[in-house]
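For reference, the structure I am asking about is given below.
What you see is part of a larger complex, with each chain still in position.
The chains carry the letters A, B, C and D, assigned in the order they are written, with residues numbered from 1 in each.
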Amino acid sequence: MNGLIILAALLFWLAAWAVNVRLSKNPDKPGRRIIVPVLFGIAIIVLWEGLVRGLEVKAVLLPPPSAIVVALGDKAGTLWIDFVQTFIKGALTGYAIGCGAAFLTAILIDRSPFLQRGLLPVGNFVAALPIIGMAPILVMWFGFDWQSKAAVVVVMCFFPMLVNTVQGLQQADPMSRDLMRTYGASYWQTLFKLRLPAAGPFIFNGLKICTTLALIGAIVAEFFGSPIKGMGFRISTEVGRLSLDMVWATIVVSALAGTAFYGVVTLLEKAATFWHPSQRR
Amino acid sequence: ADDLTLQLKWVTQSQFAGYYVALDKGFYEEEDLNVTIQPGGPDIAPTQVIAGGGADVTVEWMPAALAAREKGLPLVNIAQPFKSSGMMLTCRKDTGIASPDDFAGKTLGVWFFGNEFPFLSWMSKLGLSTEGGDEGVTVLKQGFNVDPILQGQADCVSTMTYNEYWQIIDAGLTPDDLVVFKYEDQGVATLEDGLYVLEEKLADPAEVDKLVRFVRASMKGWKYAEENPDEAAMIVLDNDATGAQTEEHQKRMMGEIAKLTAGSNGALDPADYERTVESLLSGGSDPVITKAPEGAWTHDITDAALN
Amino acid sequence: MSRFLSHALPILTVVALIVGLWYLAAIALNAPWARDQATRAGVDLSASELVADTWSQDKPKLPAPHQIATEIWETTAEKKITSKRSLVYHGWITLSATLLGFVFGAGFGILLAIGIVYNRAMDMSVMPWVIASQAIPILAIAPMIIVVLNAVGLSGLIPKAIISMYLSFFPVVVGMVKGLRSPDAMLIDQMRTYSASPAQTFWKLRFPSSVPYLFTSLKVAVAASLVGAIVGELPTGAVAGLGARLLAGSYYGQTIQIWSALISAAALAACLVGIVGLVERVVNKRMGFAR
Amino acid sequence: MTKTPVIAARDLSLTFETNDGPVHALKDVTLDIEEGEFVSFIGPSGCGKTTFLRVIADLEQPTGGTITVNGQTPRQARLARAYGYVFQAAGLLPWRTIGRNIALPLEIIGLSKEEQAEKVAQVLDLVDLSGFDKKYPWQLSGGMQQRASIARALAFDADILLMDEPFGALDEIVRDHLNEQLLALWARTGKTIGFVTHSIPEAVYLSTKIVVMSPRPGRVTDVIESSLPKERPLDIRETPEFLEIAHRVREGLRAGHSYD
């Protein structure tokens, strides 16, 4: 019986893969770019359900997807409160402040090559740091509520964004700069009309990297102290209570939120840098 | 020798001195056991580790063990070296808190991750909501340390008599600055640091024999530790892989621990069990467990071990 | 010499600036505690006593740089490296998990990238999930992963390495997919006119073209691996490693110990990135990219 | 003389399906290229010159008509390694020295190290680059890179050499020089050459046959047989005969050109 379940799940997975191979022969037919990955995802979920049931994995270790869906429905209210606390208040605020501050800093140091040469290596260094380690310190400094989570996010986002923006501001090709010179354009005119637009792809690259950093930072920071709501709080508390279905429901929410956040920034990027070759086709 | 893995509830410290002493003094070896002690940590749920087969026996608090049992993980208490509870709520005097009646409107730091059950029971007994507001209390998920009370972010924090309390003292606050509420004194004490195994183990005579020998050696370790607290503390220190513990702190901790293990020969006192269950069931609208558990403890092991 | 100055001077200036700000911040953050203590002891602090106190507390909110430096010196140079109190010992534990995870991650990332570049079905179905996978807060569920891996018999170094692999494979996939696709259509056509086999096209064209992309992503990946190893250490029982130091320090409010672990981790990250950069230079030279 | 042509296209068509509808890159092209001919293709941008060369080399599949190469399909000819192809950009691999770049196709067909070395030395000599085999591409000027790329195609030693605007990026003087060398090489080896260019003087100077094309759809509008002698000093470009042919090409071109 259990063997049959596993076999059925495996067969489903193989069948889905075969269909995907077929579908991807014509990638430009409408909808294909959505159907194919979705089918792949469904196949993985079916495989997961089949394996968990077939191998009788304990629900306190790994719940089947069906149990997660039930938890998603039953605990929607709690999940929403957690989402607001962690994502809207912690991650988004921190993201806005961190990216905004980095952007302004990049513009401030733009006129000083000396500062840039000093700050960029230091910035690259800090961006490679295990900043997560600062979470307990920031919780100590900024308190238990979302402010400390936002602070962690600010610190995590600042340097990747700074480095990208500074690099972006150097993107305008020398010819276009010379062109602006022949017009006798001022520094600010060159900045707004040429260099900032040209920096667009880099700035958005930084913004995209920061979406996932923001979410991870806000969640992990809650491990080091929080009020009794929030996605990180929920995960750690419910693991302790062995409610793994709730843990996974929170993970699903976080994955959805993270992907959607990334997707929104990507859409903005498409709209703002429509002209860049990588956005055409 | 038979292999056996013990999962601790927390990091290596004198709280678990009995086991380290038994290991170090060769008590386990005498019983033909090859014991591995796995330290815990803030994100380790011992119940989950044992469910995953990562350990044979685990040190756990009874509320968490009973809650896990309700989730379908059949944990059974086979021995109870700790007689009394070391949990307390420590408050700053200058917040105006003198008795539990003053909690309303205050901010309290609490450990979660399965350690919140005694606190929740207590609050529901006091009739205080944990959702905040003037009538209830605001609850913080306390992190790994006592910072919230030092920084003034919380009015009270959870502490153990043997550990966190002394960290507050070390940080520069004096006992005069503080008010403490022991769970024992408030009548809401629950059993801590029992030894638990999965039910299926008890069906196998070979495993039972192993557990008997383990409990016997462990209790020998505990009694040795009670009698030689300083030596026990040094043994603990030797086993601490992080190198973060200090001699002074561990010796003091051993002294406090000895007070909690005193009065237990290792066998669970059914009266303590009943009191714990009652307290957990009385949780008002949101009790920790919903019905009295069946078969959550056994004397079989201790009976065999201690005779 | 002058080249050295023109490179180092700005960096040194910025670092000096940061250290200066740090000392000031230490005063600001640690002063309330110093005053609090003084009031309770009933003494008055002069300004200079206050400053001296904020730079020498046992458990400061923000330790002064020299306190951290002293701690690092004492726990590296003045301890046997086999001692559990030696940062070198803990650093080595973390490093081994990092390296293993990095090798796993880079290998897995490269294989995935090859699959994605050579198989359109894989490209279309897997790539979106690779991106979504990074939105899962692996760091938050690391403890569970360790338990689950334990249940299937993996323990010790491997679970930590797997977490660090999860963080490091992503930049490698993204970079390698870009890199393997970087040779322009003309060069691919050229291989066709030679009627080269797919394997020949891969080894003689696609793979060498992807090397610069590979190294860029390896630098990101090795730093991510370190983060993964540290996070993986938090729930392995806070036994050993820089992550465990961080946690133990945090548990006992030992801010100096936290910061010294943090700074050591930073130095380790810098070394790892530096080593990858060095290998990159050597390879570039061997491949004739150096100018 | 009933030699069969090396390349024979009959009503060849190729339509690309794009988002904006079909693009007729080639429409009913019928053309023979005999062995040893030097054929230039000239025409405004987008008239299908590159596409035609790519169809010959089996890099693109025609959607109508037939084409044979040495009596076989292009695919068979490609697998038989019948083509040397020179692209507009030199396309040298930056991580290989000039020598190893030229050896690349030889490695692929599996020649021994010695055979490779011998061949490389020989073609380097042919393009005046002896002594540069240990240099990397970026250490050479654009003109030298282009010569190396031609050497690479020659090393492959196929009977048909297809060149798609190989000198487009070079300055006029270097170009003149390479044109002279190319003619000499062609005279020496007797290869069949298909050559795409935008430059009228270049087409006239080099070719035995000039194919003028026009776009939308890509068609052959004129095929001009050159009456110039095989021996062609650079000065021939100032003779009336040369100017006459150039004029005819220009007229043909202008007719097919449209502005917008």
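Some points to look at:
Keep this in mind: a residue touches a chain if its C-beta (ideal position, glycine included) is under 8 Å from a C-beta of that chain, and two chains touch if they have at least 3 such contacts.
Predicted, not measured: the structure shown is a model, and the values here were computed from it.
By label, the number of copies of each protein chain in the whole complex stored in this file is given as A x1, B x1, C x1, D x2.
Rule of thumb we're sticking to: only the chains that are shown with their structure count from here on.
Common neighbours of subunit A and subunit D, by the contact definition above: C. The chain with its Cα centre farthest from the Cα centre of subunit C is D.
With centres set at the average Cα position, the gap from subunit B to subunit D is 84 Å. Inter-chain spacing, taken between the CA centroids of subunit A and subunit B, is 38 Å.
Each chain gets a centre from the mean of its Cα atoms; for subunit C and subunit D, those two points are 52 Å apart.
With touch defined as above, residues shared between interfaces to two or more other chains in subunit C number as follows: 61, 143-144, 147-148, 151, 250. Of all residues in subunit B, those that touch two or more other chains are 42-43, 45, 48, 51-52, 143-144, 147, 151. Pairs of chains that satisfy the touch definition comprise A-B, A-C, B-C, C-D. By the touch criterion stated above, subunit C contacts subunit D in their complex at residues 186-187, 189-196, 200, 204-205, 208-209, 211, 287-289, 291.
Of all residues in subunit B, those touching subunit C in their complex are 8, 11, 38-45, 48-49, 51-54, 143-147, 150-151, 167, 171-172, 174, 177, 240-244. Subunit D makes touch with subunit C in their complex at residues 54, 57-59, 78-79, 81, 83-85, 87, 89, 91, 93-97, 104-105, 107-109, 136, 138, 156.
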